[in-house]
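Dumping the structure here so I can ask a few things about it.
What you see is the complex with one protein chain gone and the rest in place.
The first chain written gets the first letter, and so on, giving A and B; residue counts start at 1 in each chain.
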Amino acid sequence: MVTLTIDGRVAKVPAGATVLDAARAIGVRIPTLCQHEALEPWGGCRLCLVDVTKKEWRGWQKMVVSCMFPAEDGLAVATATERVVATRKVVLDLLLARCPDTPLVQRLAHEHGIERTSYQPNPEPTDCVLCGLCTRVCDSIGVSAIATVDRGAGKEVAPPFHQPPPDCIGCLACAEVCPTDCIPYQTSDSARSIWGKTFTMVRCPHCGRAHITREQAAFYAGRGGVPESYFETCDACKRTQMAKTFTSLSAVR
Amino acid sequence: MRIESAAAYDELRRRAREEAAAHRQEILVCCGTGCLANGSMRVAEAFSKELQARGLTAEVGTFTKRTGCHGFCQRGPLVVIQPAGVLYTQVKPKDVPEICEKTVAGGTVIPRLLYKNPADKKRVEHYAEVPFYANQTRVAMRNIGKIDPTDITDAVAHDAWAGLVKAMLEMTPEQVIGEIERSGLRGRGGAGFVTARKWRACRNAEGERKFVVCNGDEGDPGAFKDRSIMEGDPHSVLEGIVIGAWAVGAHEGYIYVRDEYPLAVVNLTVAIEQARARGFLGKNILGTGFDFDVTISRGGGAFVCGESSALMRSLEGKVGEPRQKYVHATDKGLFDRPTVLNNVETWADVGAILLHGADWFAGMGTEKSKGAKAFSLVGKVKNTGLIELPMGMTLRDIVYGIGGGIIDDRPFKAVQTGGPSGGCVPEALLDLPVDYERLTEAGSMMGSGGMIVMDDRTCMVDVARYFLSFLIEESCGKCVPCREGLKQMLVIYDDLVAGRGKPGDIERIETLAAGMQLGSLCELGKSAPNPVLSTLRYFRSEYEAHIFARACPAGMCRDLTAYEIVPELCNGCHLCFKACPADAITGETKKVHTIHQEKCISCGACYDVCPTAGAVRFFPKNGAREREAV
Partner (left out) sequence: MNGRTCVDTAPLDEILTRYPASEAALIQVLQDVHRAYHYLPCDVLVKVAEALEVPLAKVFSVGTFYKAFSLVPQGRTIVRVCTGTACHIRGADRLIEEFERELKIKPGETTADMGFTVKTVNCVGACAMAPVVIVGETYHGGAEPAKVAKYIAEKEADHEN
């Protein structure tokens, strides 16, 4: 365990935790946009900036992103120094210029006292904040169907050649993780579509619910060496079946 | 023959020197990129042919050598005839027979081909007396221009690889790091980080597999020292890398070379093969059992890949997005292994330090910045080119002493150093001794050693805007302050140069700059405001002129500037007529010329070409004149 202070309050967290983890553990709120507990931190949105210092640094402070900076013994974290607040405001002001119509960004900006951006609003408004969560989640399941394209001001998230991505399995993880809900998709009992690619759904042989795409079933099977048919049964029915097996087992006993 | 002992190396060097001494005369033809561009390959070929035809090769023992960049590219192709030390500039193939006859065979000089000092208009006979060279001290560039970069024997005759022999056969890795530490060597590629500290951290890091990397990305526009070193003396770079690898215990290395530098790749490749054959590289180096090899990797064309963490991602085959570094690369760098990354020039210094000793190196320079440093002196100076100087020389000595002053003797305005991460140093600071600390205090930085001299015809608002437009193309786009901040900063500057500036713009620039400095992920974004802030610091009045008077004092912002011809001064030479790309000038030879405002695009070509002082002049387009007239 390591012990540190955050805005004067003591936090104890396991070694390996980040400053953000520690803050959350004691209920100190730090705004974040590109961080997700299931994914490796990435440090792109810069909202979670805080000032850190240590006794032996003799008054020297450094500004770090709390989602990545490791919690260490004796660290003193300040989440709202003047320069932290000022920098965070610049970041939000810039994000609001990029995404003037996006509710999440508007809300975060409002919380920091910004109602209208002081910069030039994006002539082609977008909801994508380029937090990279979608591409990272897709990487983490091992598909990598989408990625960032171009660099600098022109950067965007897109499938290869801006065409329906051949590798996509239609799991919707990217759309679900997107903080601004800006990845459009449709899903119904018969079909699902995302990134311009259409998928057929697999129906659970027990309850008849369409719960997974054919590609998903094939992908999971290919990864685990478990037959594809295993994934065709939906999770709910799997649980029911399991429960039944247990019941019959105990009956036998 | 593989070298496995100091004695074997000494023998190789002795024979190499003997061989060199057998040539009674050497004709060094510069075949660096600059001179090649000016046709030096044809000059070299002409020499070989002409010497053969005249039988001079056999008779006088004359020999033509193709070397790397002599640094004075502007005057290329350069030819130096040794041992006499005669320097000829701007040599054409048709000059070759005359040179062979008069200078090589006859021992006399051809005044026409000598360098003319713009200061006193005198012709200078000897290489060493040209002010451009006389004031230099060469460490990293010690052998450039002297050796044939594709011939390891020639390099060895000039002490190449002697530092490695000494390090590996006479010292321990700890002693090598100690020597580098005592020399005070600091990184030549960016922030001036203490080299030995990096090496020691990597040596002490856990893990069997470690890497050394050479940063040859040289992205700062206006800097080309690393190019010339890699092209002109690849052995110095390789030698440093092998010493470093041995000191930290790495067996694999990479040299990341900028895509625009094809000749550097060729010369490095040749040097690597030759070094392997000599046992300086590869398996069982110098017979010690130590294995190390190096791979050349061509960059993909991205300035951000000069940043160390982005460079490592690029070597891994990924997009060059920097990573937040709360863990040092010396612990977790390339492929997450301990890695030492240094700049080309830093590596090139290492061999010389080992050979001549730490005290020799530390004897040069200032208190905290030791040794000599390579710079590319370019822009509006008379002598442009590549130089290496002891740290601490003043800007005045560099610009006026070596550079010969400003072109056309116009007023000096600033020197830009440090590339897009640096800043502009004004006239008031001309006596600033150039080292890491002083440049940083002045709001600029050392960076890659680019020095771009600016005169009164350079608009400082435009210079800041130029760097923003450069950076917006080069930002990786990962983090918000840099990606979005550069976009918005450029919006403000586009307004300034177009006369749409508003009161309050300067303050908006300052707030945004502070946010970018503190908030950005990597040094690209953090330092992106430097050109903005340094021009604001020293040239605030130019900003105010753009905002409040809608005028560009340098006459460079086209939307704010108009040109006219003063009838009383025009002598009708017709040059402006030919130079104007918009056909906006009329007039016959020997008669007064006129600029037609409705066609003029304010490019200033007429102003630059006009030989008559004051005949073309510019004034603000803001209507102030018209108001005055009323």
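Points worth noting:
Assume a residue touches a chain if its C-beta (ideal position, glycine included) is under 8 Å from a C-beta of that chain, and two chains touch if they have at least 3 such contacts.
Predicted model only: the values in this text are computed from it and were never measured.
Checked against the hidden chain, the listed residues B:S308, B:S369 or B:Q416 yield one contact partner: B:Q416.
If you put the hidden chain back, the residue from B:A223, B:A551, B:C570 or B:I585 that touches it is B:A223. Contact with the chain that does not appear here is found for just one residue of B:L113, B:V463 or B:V532, B:V463.
Across B:S314, B:S421 or B:N530, the single residue that touches the chain missing here is B:S314.
On the side of chain A, touch with the chain left out of the figure occurs at residues 135, 143-151, 159-161, 163, 165-167. What chain B contributes to its contact with the hidden chain is residues 33-34, 36-38, 72-74, 76, 218-224, 227-228, 258-261, 297-303, 314-320, 376, 378-380, 384-386, 416, 419, 450, 452, 454, 458, 463, 466-467, 470, 473-474, 476, 578-579, 581, 603, 605, 608.
Convention: only the chains that are shown with their structure count from here on.
Remark: chain A and chain B have CA centroids separated by 43 Å (rounded to whole angstrom). Within the complex formed with chain B, the residues of chain A that make contact are 43-46, 49, 63-65, 68-70, 83, 86-91, 94-95, 97-98, 118-120, 129-130, 132, 148, 150-155.
Partner chain A is touched in their complex by these residues of chain B: 302, 304, 319, 323-324, 326, 472-481, 483-488, 491, 508, 511-512, 514-516, 518-521.
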